[in-house]
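Here the complex is missing one protein chain, while the rest keep their positions.
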């Protein structure tokens, strides 16, 4: 180990800020939310509903580890409502079965952060990835539940689902939560969902894994959120989503297809409809023009790589520099996508709330109001 | 106009920070760079070389506006070397020909930020996009030249080029700057470059435009840069690149193709080569594992939408709510990609320098050294 | 109550950051420390020792509330050493005796934040001050214990003590911790300490309170910490100390006396001593020149106002706008100073660690080292 290291960068946001903590194999995982407005209805059940969506052990496509992930709110809520003060939430770890990790400790798993952790810090917490463990996202989801609740007050809904698993892709326009929750892989087209589970069975038999794409749709978003230079709405959403492990790309609206298109096809034409409302005749922009929301649906997709831990033999090296072949056994999902769906929703919601708050600076008349009261 | 507005968010970075200012039709454009180390060789010629790469009027695929874009350094440099103090640079505007913008002032150009500006601020600077003008990137490129110079000292090179224009895509592995600069469209495969210019001619005849993809390759990047939670290297690069206008997506390594792949194919296997060095047998990860650089090439691609301003007729609405059809005439590139290449390089370089600086917090032994001296 | 409020601003620091949470009458109080280096010895006993210094109920000059204030570490420590990841600490509340606060709820206590809270938020948590309660500093002290431990590794000691209570002032040059802890009022001159307790007895009899001054001395501080423009060492310490409730002023070195002095007397002359070391013949500057530490002792004093809650009759107003007279009974210290001493030490230590980390950006050669390894 290097003499001393710092694994920092666990605080996210500007005016609505979250500070996450905890390790996969420590006492628990938690988050402090600074900047949440008062008067929001909030209780443990509401948070729990979101946590359950990313909880392991829900079905055979998710790791078998049986972790209840029960959240406790320690501050910031009084008589079922937020008070405007920091909200501290904790999920204590209950299932830390003592596995023999000595194997993993000695070599670098392909596709994992093992090698980069060792290069950066001179050591790593081989017992489950430490801060780069997927378990860290528990804290993000707990904070995301609060952010979604704020957005909901404003009529804004964030909805993500599995757009594709391997080459099975769905074309889904209607964010029907029910079907998303019914599907074991969060794929609301239930026929495709069935095909997808068959694909996963096949991959599991092959001791292999698969990737996929998550689509996220934000409805009810007002026009005008985002700043035109560095603090573009898409730039900040991009950072938020790419900060989730295993995500390798993000595209807004037509995304990479826009690169193949022409201006005349890709531009969304404006129109006044019969009700006198401004509409766009298409939404290739994904709801963002010049970094600012345009009032239509915000749509983006995130590419998720296949689970790195596979039982199939792979070449790698030991810490001491030998070439070896490894098969990684243990509790591993054949796909990351379904459990990452709620994490994408959470990071999206947290970022939108933060940007809504930042946007208020554009409103000097508001200051005047404060003064005159 | 709303009573009062603020167009903020013009400062970027944490420890290496840039503060950009200026409008397309004001006195000039500029940037202050805070946090640049001393001792770097720096003069106006070095900055100018980068500015020239994004300058308009270089050939017929770039707008005809003849702007020399001459940079002046106002502080932070003494006898050809940086002093460690803030570096202020300015490019005075010289070509503000008084065009009749009254047309544009009255309607919303499809694909532009006209509508979102009006919704957000209640007004817009129709004379050229104001702060959301491509001209703002002049300041980023000037700062990027400094960042690239710092990286160069560390043996790190950032190289971007046109990967595709419309459906003409090249497979380029060798970042040969010469060919990139030779091609009028920054496409280093000169045969493909010729085809691409033919496509552009065609689109121009059709009064239309096209999109494309920029690929960026970072060589010489040490392993260990990036933090494992929110401050992942790919998350920060994602924000940097998506903060450039017209960019609709970014993917690292295999990116969206990883979603179609299996773990056994997508994982990059490690190997000790004959020289005893750690290598990866592939680079699907694009040089980043768990948000931390792994020492191999960092590779990402950015999708650029077609130029929004086209002469072809489009439907849109006036500010007063009438449906009309417009043809946008004036000085407009048929493609954004070639001039955006150096902007991508710049934002990448600025972000890498900032993250290299942030990384230093991981090194407590360094503090001890300071103390003991 | 206003419809919705946010009580934000509970995160402090740049690279070494603390995020505090909790209310006086909620489940508990806590803090997350982001950016603490690994390898530090840390256990609950070490933190507890600091918490005990600000704990209520220690003697008759501190409120009688019997709160054990037992800290629990939830993350970031493994086998007695920090791991470099966020450290989450919690102190559960145990003594929330249900007092009748209905009185206080109806009027504004002079000297308290009651009125400003009501004006800002339209409501207040009258059960003990909410986030502006002195109890919030528990979290700062827990974080301060960690910061002091880091500084200790670097040979830097932060020592604060009671310089004066009312008009009893001591001239103390030797930061002998033992005497500070022996004195019930943290005044290391034990003769003066006795006089001070007599003064406190008198004030208690009069149903009144008194103020005082805390002096803080930092020894072992290397020269060179602090930035010359906005991020001056004294500027940041000033913010840190003034963020503690009841502190009304801060002065460095000769402070306000420097205003009465002449340049020839106030300038600290430099000298090479017999050992060839640079010394200053005086320390009117308090160890900081131009915002940067000069290697000598850092000395500052903070003025603490008298406890606002007194039993003596005072004029005030009710929420409904009537002029009344009130006597505030309950558990209140006749002086704030002694318990604030460890809070001053904590905020100083946290700020020094943060600035030591920021300082590292001055060291580009370090980056080169990273690269070359």
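Going in written order, the chains are labelled A, B and C, and every chain counts its residues from 1.
Simple rule for what comes next: a contact is a pair of C-beta atoms (placed from the backbone, for glycine too) under 8 Å apart; a residue touches a chain by one contact, two chains touch by 3 or more.
For clarity, every value in this text was computed on a predicted model and none was experimentally measured.
Only one residue from C:5, C:104 or C:298 touches the chain missing from this view: C:5. Although one chain is not drawn, the whole complex shows that of C:15, C:154 or C:289 it is C:289 that touches it. One chain is missing from the display, and on chain C it is touched by residues 2-12, 20, 108, 110-113, 115-117, 119-121, 130-132, 136, 164, 166-167, 203, 206, 208-213, 223-232, 234-243, 245, 248-256, 258-264, 266-272, 276, 278, 281, 284-286, 288-295, 303-310, 312, 314-317, 321-323, 358, 361-365.
Think of the hidden chain as still there; on chain B it touches residues 1, 3-11, 15, 17, 19-23, 26-30, 32, 34-39, 74-76, 78, 83-88, 90, 121, 125, 130-131.
By definition in this document, only the chains that are shown with their structure count from here on.
One copy, chain A, sits rotated relative to the other, chain B; on C-alpha atoms the angle is 180 degrees to the nearest 5.
Looking at contacts between chains, the pair that accounts for the most C-beta pairs is A-B. With centres taken as mean Cα positions, chain C sits 45 Å from chain B.
Chain A and chain B have centres, each the mean of its CA atoms, that are 26 Å apart. With centres set at the average Cα position, the gap from chain A to chain C is 38 Å. Residues of chain A in contact with two or more other chains: 3-11, 20, 121, 130-131.
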